[in-house]
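Here the complex is missing one protein chain, while the rest keep their positions.
Order as written gives the chain letters A, B, C and D; numbering starts at 1 within each chain.
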Amino acid sequence: MTELADPAPPPHADTSGDVVLAAAGLTKHFSVGGRRGAAVHALDDLDLALRAGQVVALVGESGSGKSTAARLLARLHLPTRGSVLLHGEPVTARRGRAFRAYCRRVQMIFQDPFASLNPVHTVRYTLTRSLRIHRPELHGAEREAALRSLLDRVQLRPDRFVDKFPHELSGGQRQRVAIARALAAEPEVLLADEPISMLDVSIRIGILNLLRDLRDRLGIAILYITHDIASARYFADEIRVLYAGRAVESGDAESVTQRPAHPYTQLLVRSAPDPDQLVGERRTATWSSGARGEPPNMVRPPAGCRFHPRCPFATDLCRTSVPALTGIGAGRSVACWGYADPDEHAGLPDLGAARQEVAA
Amino acid sequence: MRFVLRRGAFYLLTAWAAITLNFLIPRIMPGDPVQALISRYQGQINSDSIQALYVLFGLDHEASIWSQYVEYWGQLFRGELGLSFTFFPTPVSEVISQSLPWTVGLVGVASVVSFLLGSFIGVLIGWRRGTWADGVLPVTAFLSAVPYFWLGLIAIAVFAVAWPIFPVSGGYDGGLTPGPYPEFVLSVLEHSALPAITIVLTSVAGWILGMRNMMVTVTSEDYVTVAQAKGLSEGRVMLGYAARNAVLPQVSGFALSLGFIVSGTLVMEKVFSYPGVGYLLFQAVGGNDYPLMQGIFLIITLSVLVANMLADVAYVVLDPRTRQEA
Amino acid sequence: GPPAGGSGGGGGGGPLTIGMPNGPQTNNSNPFLNTSSARSLGYAFAIYEPLAQVNAVRPSDRPTPWLATAWEWNADSTAVTLTARDGVTWSDGRPFTAEDIAFSLQIRKDNAALNEDALPFAEITTSGNTATATFTSPQFVNQNKILNLFVVPRHIWQNIAEPTTDLNQQPVGTGPYVLDSWTPQAVRLVPRQGYWGGQPQVPELRYTSYNDNDALTNALVSGDAQWGWTFIADIDTVYIGADPEHHHFIAPSGLAVDALFLNAEQAPFNDAAVRKAVDMVVSREDVSTLATSGAFDPLTNVTGMPMPAGDDYVAGQYAGRAYEVDVEGARRVLADAGYVLDGQTLRDPAGNPVEFTLVDPAGWSDYLTSLQLVADAVAQLGITARVETMNTDAWTNAVNQGDFQATLHWTNGGSTPWDMYSNMFDGAQYRPLGETATWNYGRFQNAEATQAFATYASASDAAAREAALHTIQRIFVEQAPAIAMISRPNAAEYSTRNWTGWPTEADLYSSPQPTGPQASMILMRLRPTGS
Amino acid sequence: MSALPVGADTVVAGEPVAATRRRLVFLRNAKCITGLAILAGFAVLAVVGPWIAPYDPSAISRDVLRPPSGAHWLGTTHAGQDVFSQLLVGTRGVLVVGLVAGVGATVLAVLVGVSAGFLGGLADEVLSALSNIFLVIPALPLIILITGQLPEAGGFTVAVVLAATSWGWGARVLRAQTLSLRRRDFVEAARANGESTWRIVWFETLPNLTAVIASSFVGTVTFAILSQITLAFIGVTSISDWNWGTVLFWAQSNQALARGAWWWFVPAGLCIALLGTAFTLINFGIDEFVNPRLRSVGVSARSMRKRGIAPRIGFTPVVAPARPAAASKVEETVS
Partner (left out) sequence: MTADILSSPPATARSGRALILEIRDLHVDYGYGADPVHALRGISLTLREGEVLGIAGESGCGKSTLVYAATRLLPPPGLITGGEVRYHPPGDADPVDILRLPEAELRASRWQDTAIVFQGAMNSLNPVYRVGRQLTDAIAAHRPRSTRAEREARARELLTMVGIAPDRIRAFPHQLSGGMRQRVMIAMALALEPRVLILDEPTTALDVVMQRQILEQIMDLRDRLGFAVVFITHDVSLLIEVADHIAIMYAGEIVEEAGADDIYRRPRHPYSAGLLQSFPPLHGPRRPLAGIPGSPPDLQALPSGCPFRTRCPHTMPECAQVHPRLAPPGAERGRRVACLLHDGSHEVPGALGA
């Protein structure tokens, strides 16, 4: 088990790092046929920068477009609008050699290790395929050595695991194989789509620690997708919160979790089970009774701020105009009219104490 | 809505393709109806009448296949199916309308009975799996594998010839004029008993197995356990919760199997000398009677399509999930 | 209509059910069409009557006058004058006249599709109560065919624009019965009033179509049907055995046979020696007993003439000469022709093994069993013969075009043996391989035979005909152009439980089959059993 | 080991436990083994039948229509042929036609079904429509029509025709399964890893369809055998190729039953039913593999009854008598 547990708070999101993969205005609307133009607005205008050696967490409730973002970045979907930039170059490849080259640099890990490994293939086959595709120069003994070192890297003993079928492995072991498969390409970017949500509680931390180790040792840029904001705090350098396909807040992990700015983030943080809260210090009745209801219908998302139907502070402005993601200092930005300059707009919602907190 | 359109398009396309296939198959095959007629009468037709028959059937002149195709569609739209060769000069539509009710009556009813009975038995043994009820399975496996013509012939030999409980053949007593009076209806029932029983016996096994497997699958669904946890009565849980869901795939299976059922009819009607379309088709094929063949294929294909459509509808009625708007 | 009572008990009488194995029927009573239910089931001839009743199983007997009371041929058989019977009325009450006869011939002349026998009519006239038809060629051999033609009422058919497609659902004829009701299951006929021949006894005829031989067999066995014709294997056990007292099967031969046609334009049957050898080893007895379970008689006379119908025609030198299996003789014939037996294999003079294929349509089980017997028999000579099946279309084609080596096929029966022999090997019917031949499928050519056939058909004196026939028979015996096997009888099954008066072996007044023009004659002779 | 959901649609991969290197493990199932044993028996007969047959099946003899005896185990036909030899020799025809048709139809079904499922879009629409047409058109009449018209309706022709007309069902099932596989994570993962489409189809998707393909194969073989026998029985195909249908054909056209010659008619039908049962049993095994819920509990109903276990939904059986003594063993609950 890794001993990489890192008790010190991570450095503030280091914006100076090398941007490996970036998304600019990434938008995806899934056509659902039937009535003309009906589409699921899965993701709208996502800007994102993944830097070498950094973890960006994408947090949001189910259906908020997290996986869509990952799939767009992996180019499993084509964006409706916007572009993916690898080292500043727009990526266009969709198949063939160029796509393979892209795959080699950007690898994805899926949520469900039970489903992402083909049940009919051994670990050896799965990893060898990856090596053959991405490192065709390796042959025979070299490839075997590479295979073993991959398993070593994900802390699976090669002799024991190399000839196993997925069903002979536990969930954590499977997820490690999936990670090894991604590493076989020696990628610069790992897109990890909820890599631990399907795993048993006791082994989740192991996988996160492993990923963190890879980030630190190989300098890989990681996009970490989760709905568990506590794990994002634990693992990520930067957190970006998605709500109904739109980014509503971003900032370094610690401050976003400790001083959430957007009403939705606040709701999220407050909803997370936290035994320490037993002491019952800062829970105000207004908060918990305020945000209720269901996530919006993504075929006809609410106009204006998409959170407004559930937001206790919503005003008419929120119902009509989309707030942009704007900086509120200390590397943080939030898309909420509550933080807008009251001089420029009339009728802004008053977030009251919540706002004061962030500023603190 | 989109679903409806798609299904509609599918049905139209299938209908078109089937009709075209119907048109093509007999034409690209060798052989002609006159020769078939001669061989059918094996020496009873004077060989000198061959020319007379060619003249009679109007087979002297050759039209291009394309113009025949156009003509064929023209006929279809006019509701004409041409004149049968075997029953020259009776219009195909008349020949078919005479025998269709019998097939629908016998095979339709027997198939439905077999479906219902099989599904019901399947429900019971699926619900009671792991008990003695599983012993039914090998029996059904055997029944489903018995060729029905074989069973039918044995049934005739035993129950119509050796112990004449049932009539040997036909759809009703030849002394009766068809009409809705009790004696005739009784005669029809009497005549259909043996074939119907044979059809049911050989086809029920499939439905039992299908339903049983679905029941087993469905009974392990949570909602069945929930129903038990609610303390509902056994019957309600079994029928309202388990069987109600398990029957869904059976419905579409039933519609699709109609094609096979019709195929089965053919030999069945031959064996039992039943006056239905199946045997008619067999005759038409044997007699190279293109117009009749095409007519029957058309009717069968269209009715299978219609049955599928009905099954679609039934499915939508039975399964609210398919009614989803948006 | 009200339901009629069930079939009568042992006391005799009651409706008579006549079964045919012809599958579903449609309501069509056009007597001219093979395809109509009237013809398929045979009730056409309970309604429409022929000019004269020809006894198909005693073809040399003089036909019984029926609608024509007399007929007069000219010397070279190119014209016939027919006298219409007096006192005959159509079932609609109109009188029957010579006009009707003339019309019935004329309609055949005008519509090739109705002229089933392809008779070469020239001119048809009437005068008083006679009608006269002339022909473009001598019709001696076709005399019976012409007398057997049925007559339709002119006053009805002259108004029918398309006699080939008319359904004629209310048939009007001169016969003893009229159509009462038509249903797909059964066609009911009842006696008419005022039939010229008296009052028919059978109160109701039910013509029922069964889907196939098996169904009809079952119906005959169980007594559901009392008259019909279908081939029943092991008929003694299956049919007669079911009710030995009442069930009867008679199969009197006419002048038709089943013969193995041999392709004379292909090895090995281009050599008469091989044909003769095969002819000598095939046991007609076996074919009859094994293939037809004895239902059809084996041919006994070497001329291939079925007996007793052919009694009068056998050339003197062959009288009493019976077919005998003679393997040694056959070997000698082959040896004389230069064939050698090389171990188990017979080799022709060129050294090639002698082998051939026997073919018939799949499904004709009696034929196929016969072929197996032939194959079995020739094996004794060292000849390898294989039995192959084809579907009927392909087979018809192959046979017509000469694309076969040996096949079992029937011949027509006529009033004279001419039809039978001509069908087998008349050079006039010769067509080169690949062209469609109507008869003489074996492409046999022999100038002497061809001449004899022509002479027989056109000669005006009996002696010349007899001489020609004897020539034909001699060539048949010596050259074995085809191998006649069994007679092709006019067979029928009937039950005497309710009705008697059927043709019997003792009183073969007519072919016993229910579907021919003889039907009206038989029906008029039926009497309730025990009366 | 884990109770985590593997996705609601476990139909294809089956329980992960079962997908091992030996992908055909589904054959190791009591029902399956019974079926395979019967099939193997027939297969052996198919190979050696013509050699061990005591008589030439076509050879005519004077022993006409004899009931079973030492000389003729299953009696003789109307022409004195040995029925037992006919059945023995006929086995090969039955199996070969069934297998050839099964292989042909399965290959077609895989090609059409998997392509339709994988390509999607217009190709899918066209291919699905095609397979639906073949489902909707009544197969047997079509087969009769085609075979009836072909010049040589021997075993191979019949097999080809059967293959050409009976792939629809398999294609439909395979398409549905492929569709559900196509969106599986491991297929997506392969795609995201840069695998080519054909490799995804052949190496990622198809192996997961083994059981479905096998089941469709077994189903088609059964259908092909029954059809072939029916065709032979109604005399559409060559009757000189011996198979069980031919035996029935001859028996029927010579009124075997009416003549009391049950030995001529009954055994062939029983052979067909037995062979069909074998295939059905094999399919049971495959079904249970594909859908683990169908697996039997592995204990005979009788032994369970003996132990007083009556498995029921919603009423878990309780065994072992009440043990009041046991209560004392339990630690007193925290007070």
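Just so it is clear, a contact is a pair of C-beta atoms (placed from the backbone, for glycine too) under 8 Å apart; a residue touches a chain by one contact, two chains touch by 3 or more.
From a predicted model like this one, the values you see are computed outputs, not experimental measurements.
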Chains in view touching the one left out: A, B, D
Options A:231, A:250, A:315 or A:333, residue touching the unrepresented chain: A:231
Residue, one of B:140, B:245 or B:283, that touches the chain absent here: B:245
Residue of D:62, D:183 or D:307 in touch with the missing chain, whole complex considered: D:307
Of A:47, A:61 or A:213, the one touching the omitted chain in the full complex: A:61
Residues belonging to chain A that touch the chain removed from view: 1-3, 5-9, 61-62, 170-173, 200-206, 209, 227-231, 233-235, 257-258, 267-278, 280, 283, 285, 288-289, 291-292, 294-295
Residues from chain D at the interface with the omitted partner, ascending: 1-5, 297-299, 304, 307, 309, 311-320, 322-323, 326-327, 329-331, 333-335
Footprint left on chain B by the chain that the document does not show: 129-130, 219-223, 225-233, 236, 240-241, 244-245, 248, 318-321, 323-324
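Convention: only the chains that are shown with their structure count from here on.
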A-D or C-D - the one linked by more C-beta pairs in contact: A-D
Euclidean distance of C-alpha centroids - chain A vs chain D, Å: 48
Chain B-chain C separation of Cα centroids, rounded to whole Å: 39
For chain D, residues that touch 2 or more chains besides their own: 148-149, 151, 252, 258
In chain C, residues with contacts to at least two other chains: 214, 218, 221, 391, 393-394
Interface residues, chain D side, partner chain B - complex: 128-130, 132-133, 135-142, 144-146, 148-149, 151, 169, 222, 226, 229-230, 233-234, 248, 252, 257-258, 265-266, 268-269, 272-277, 279-281, 284, 287, 291, 293-294, 296-297, 301, 304-305, 310-311, 313-315
Residues on chain B engaged by chain D in the complex (per definition of touch): 10, 13-14, 17-18, 21, 25-26, 29-31, 127, 129-132, 134-135, 137-138, 141-142, 144-147, 149-151, 153-154, 156-157, 161, 209, 213, 216-217, 219-220, 224-225, 227-229, 237, 242, 256, 259-260, 262-264, 266-267, 270, 281-282, 285-286, 293, 296-297, 300-301, 304-305, 308
Residue ranges of chain D touching chain A (in the complex, touch as defined): 1-2, 4, 6-7, 13, 15-21, 23, 184-186, 188-195, 203-204, 207-208, 210
